[in-house]
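So the structure is just underneath, and the comments pick up after that.
Removed: one protein chain of the complex. Kept in place: all other protein chains.
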Amino acid sequence: MSGNTLGTLFCVTNFGESHGPAIGCVIDGCPPGMPLTEADIQADLDRRRPGTSRHVTQRNEPDRVEILSGVYEGQTTGTPIALLIRNTDQRSKDYHEIAQSFRPGHADYSYWQKYGIRDPRGGGRSSARLTAPTVAAGAVARKWLALHYGTQIRACMTQLGELPIPFEGWEYVPQNPFFAPVADVARYEEYMDALRKTGDSCGARIRVQATGVPVGLGEPIYDKLDADIAHAMMGLNAVKGVEIGAGFASVAQRGSTHGDALTPQGFRGNNAGGVLGGISTGQDIEVSLAIKPTSSILTPRESIDIRGHSTEVITKGRHDPCVGIRAAPIAEALLAIVLMDHALRHRAQCGDVTPPLAPIPAAAY
Amino acid sequence: MSGNTLGTLFCVTNFGESHGPAIGCVIDGCPPGMPLTEADIQADLDRRRPGTSRHVTQRNEPDRVEILSGVYEGQTTGTPIALLIRNTDQRSKDYHEIAQSFRPGHADYSYWQKYGIRDPRGGGRSSARLTAPTVAAGAVARKWLALHYGTQIRACMTQLGELPIPFEGWEYVPQNPFFAPVADVARYEEYMDALRKTGDSCGARIRVQATGVPVGLGEPIYDKLDADIAHAMMGLNAVKGVEIGAGFASVAQRGSTHGDALTPQGFRGNNAGGVLGGISTGQDIEVSLAIKPTSSILTPRESIDIRGHSTEVITKGRHDPCVGIRAAPIAEALLAIVLMDHALRHRAQCGDVTPPLAPIPAAAY
Amino acid sequence: MSGNTLGTLFCVTNFGESHGPAIGCVIDGCPPGMPLTEADIQADLDRRRPGTSRHVTQRNEPDRVEILSGVYEGQTTGTPIALLIRNTDQRSKDYHEIAQSFRPGHADYSYWQKYGIRDPRGGGRSSARLTAPTVAAGAVARKWLALHYGTQIRACMTQLGELPIPFEGWEYVPQNPFFAPVADVARYEEYMDALRKTGDSCGARIRVQATGVPVGLGEPIYDKLDADIAHAMMGLNAVKGVEIGAGFASVAQRGSTHGDALTPQGFRGNNAGGVLGGISTGQDIEVSLAIKPTSSILTPRESIDIRGHSTEVITKGRHDPCVGIRAAPIAEALLAIVLMDHALRHRAQCGDVTPPLAPIPAAAY
Partner (left out) sequence: MSGNTLGTLFCVTNFGESHGPAIGCVIDGCPPGMPLTEADIQADLDRRRPGTSRHVTQRNEPDRVEILSGVYEGQTTGTPIALLIRNTDQRSKDYHEIAQSFRPGHADYSYWQKYGIRDPRGGGRSSARLTAPTVAAGAVARKWLALHYGTQIRACMTQLGELPIPFEGWEYVPQNPFFAPVADVARYEEYMDALRKTGDSCGARIRVQATGVPVGLGEPIYDKLDADIAHAMMGLNAVKGVEIGAGFASVAQRGSTHGDALTPQGFRGNNAGGVLGGISTGQDIEVSLAIKPTSSILTPRESIDIRGHSTEVITKGRHDPCVGIRAAPIAEALLAIVLMDHALRHRAQCGDVTPPLAPIPAAAY
């Protein structure tokens, strides 16, 4: 199978390197007849874009998307939708020395050993730049899900380094550069400014939620909805952990309280995180991700060179002191793609099945 | 794609229901020429088997595996290996009432709504019984990995409910019914006995480790090794969270300490958990799972019936008060299957590549 | 991908060797809620069964199918359907000598070189016995297609060796052992009796037809309906050629006559064979196969042994002097599986699309 394709029916094939001519994706399997324009996609790309605040990388890519195929007179045709994003602001000279050694915490060593060759410029294929095509594809999926089910997908930061971020409301998320659900982010800006001065980095915790998800999505026993969500999220650069619903807190819970009670007015809780037995219940999908601190830091690190000898590595160039700051729109895109794929898979096998019961509401409280 | 097939080159197709005539799997893509007998597989099945201690379900299934194909004169032929396990100890009458309502925390409601029909006996397809074929297939993968790379895969419990379990040594794991890496498990037995009396259940945290893993396994950017591990593990019954390496602790770390330094004598740490950029580094693969408390408990729960009306549900029959107690061998099998699949995928694309550098040892400390 | 799985949404995974304990298949992706019993499947297996006339192999296998999973209270559940057929009449001693050499025209040499090992008994995995699970799965697909679309699939022999067989009517096909659409088959029986005495074999041409096929099935540009039909048919043992519609006769036609004219009353011809641009048109699907003469013959053949030295090979044991005589039900099953898979694929992507035009009838003549 193609390791660069996500999905089985709504398939997203991603291509490109950080400093190559272009990056992009091909979406195959999108249903026909849906209105689609570059503007639909550009909106999500702009949310992800580097250079939008002092807290993120200073590479200045416009990330203009071009639709090369699959759309005719403003509607999807059911044929593959190719999306192209030209790279314009590569500064390859920043990476000359780094080709000789391996940066700890990065993919340099593992790519070198696997392929026997690597493009070191800007991290090559392993760069977080390659999340841009994913976001572009996610915009298409998100639109279809909204039209068909009224699904809404949102993400926010719930922890920055060691600082927890309380939840005050989704309305605050677009108003600050942290995707934080709080009105006042001064505290986090100070934290980041201090961190930037040290040349070090920190991690982040991201929450992703989908509401308006129909019951019945998921293909047990191996392609369960939560399994595919975990697959997509763990595959995102820098993610080291994924939880659904109560997640790791479930370990210390009791079955009498963990299992969400059902009532005709809805579920009494959401420890399940929207998935039971690998199939969506109609409850909100709730996912949490752990993002590690960026390995591209300015402090010197002990490492080896391509001949296996000890060396010291200092990463120069433009970097995110906290890659988690831009992760929210990418996590939303990934969840959209997974839900889209499962919507089509469910329709394929169970298209004739009307749920025997009117689905109970997501929440009774 | 088939939701009941795990893997792309080493493919495991799982079939069966808890109370149907038989369960089993078909393994396609196993390399030829490997010695294989029922005994190789039975050993791992026996570790998983129900009825082996008072702390787990009292259903008494011998789980005898029969090899139906794919082996000739004691060697794999390269053709599909079908493994069959007959069900013998079904007690269907325990589930008569339960067909009328949905047990909270179980897959009853979601299966009903997705398919419009469900086999309620013993949980049908959603039963943890269907982990037996997975374990059987994992035994085949595990053997090949050991022969080819000297890979060793082990799992143990690291937390039972709210009780952390310290790590004293792998040698203790086979000596107690908890797969706990400690000499004295009296504390945990008392905890479980007390819990059983209440009719409630608790969760568990499982650690899975693979040593002797070659560098280079993983297919970025979507089929990364850690992404596929997360997919397999989150798909295991009752799992709500998956971590690789430092996992959620990474959030509060600094890049200067999280990134594992490289030296000619090996890596200085393993926050990566054995995977960087989605490709194995040669470091030990370290995975941690969160398993929720069993939803099959004896205390009454609020729910609805198949007509959508309020009802109370009491689960009778035979259950595990902590399904996590049997999870270790299943988690090992899943990791074996994922590593096996990736070994073949890597060989397919990079079979001509010798790592340019002699791989550095797993650990320098 | 699994080479032993046919289909992408309606997946049939085939296992077994000719002289192993059992053969069978696992069907994944079958829609739920369809009535299904062993009898539904046994009927098609009995049509295929060896030992039903003096013109086919004399191995006497009852081919009793057992449903192991995926059916509850007489209905499909949407979970995998495992079908098992035990081998009972193996006569392994017939193959002792043959393990030392390679039979010309058989898979012995190619399997040996590919896998480094082979099960020589009865042809092992390469035996036509492994068409039985395919037929079993085809019975399930056929039933669903009939229920959903009124699709009917039929096959007959159109040439035996060098003798063309005229088409008198489908009603004759079940009445003779040749699946020939003629009332009187004496001519063909004499031909076969004479051939059997020589110990030689002949080929056959098979026609497969599907009526009541909805418009819109097929996934261009690579998984076109005709491409997948060709894939399935060419994969059938002994097939050397596949045609759709006018087939090879198209070469000498003119575009002004080849292209089937459309009228409101239907198509004016069917040179297309039911597929245009890779998508079904609603015209009858018409396929023709070329089946080569069996390589298992009683006359000695020049070959080499497993050390590469010249030798002479005489095949003993039980064989079909014309394997084409039993091919019709297998070809039907293959067409059913391909159409089923494409029905689900079409539903997945275009489930919301109602054909803008009431589909025109298959034929206006």
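Letters A, B and C mark the chains in the order given here, with residues in each chain numbered from 1 onward.
Methods note: a contact is a pair of C-beta atoms (placed from the backbone, for glycine too) under 8 Å apart; a residue touches a chain by one contact, two chains touch by 3 or more.
Given the structure is predicted, the values throughout are model-derived calculations rather than measurements.
Within the whole complex, the absent chain has one touching residue among C:T37, C:N60, C:Q100 or C:T263, and that is C:T263.
Here the missing chain is touched by one residue of C:G78, C:P293 or C:P329, and it is C:P293.
Across the entire complex, the residue among A:P62, A:G116, A:G308 or A:P356 in touch with the chain not shown is A:G116. Taking the complete complex into account, residues 1, 8-9, 29-33, 78, 344-345, 347-353 of subunit B touch the chain not shown. Annotation for subunit C: contacts to the undisplayed chain at residues 1, 3-6, 8-9, 14, 102-116, 125-126, 130, 159, 161-162, 200-205, 215-224, 226-235, 240-256, 258-264, 268, 271-273, 275-281, 290-297, 299, 301-304, 306-310, 345-346, 350, 353-360.
Where subunit A meets the omitted chain, the residues involved are 1-5, 8-9, 11, 13-17, 20-24, 26, 28-29, 32-33, 66-70, 72, 75, 77-82, 84, 114-119, 124-125.
Everything that follows uses one rule, which is that only the chains that are shown with their structure count from here on.
Fitting subunit A to subunit B on C-alpha positions gives a rotation angle of 180 degrees, to the nearest 5.
The greatest centre-to-centre distance from subunit A, using averaged C-alpha positions, is reached by C. Subunit A and subunit B have Cα centroids lying 26 Å from one another. Subunit B and subunit C, compared by their mean Cα positions, are separated by 38 Å. Within subunit C, the positions touching two or more other chains are listed as 1, 8-9, 29, 32-33, 78.
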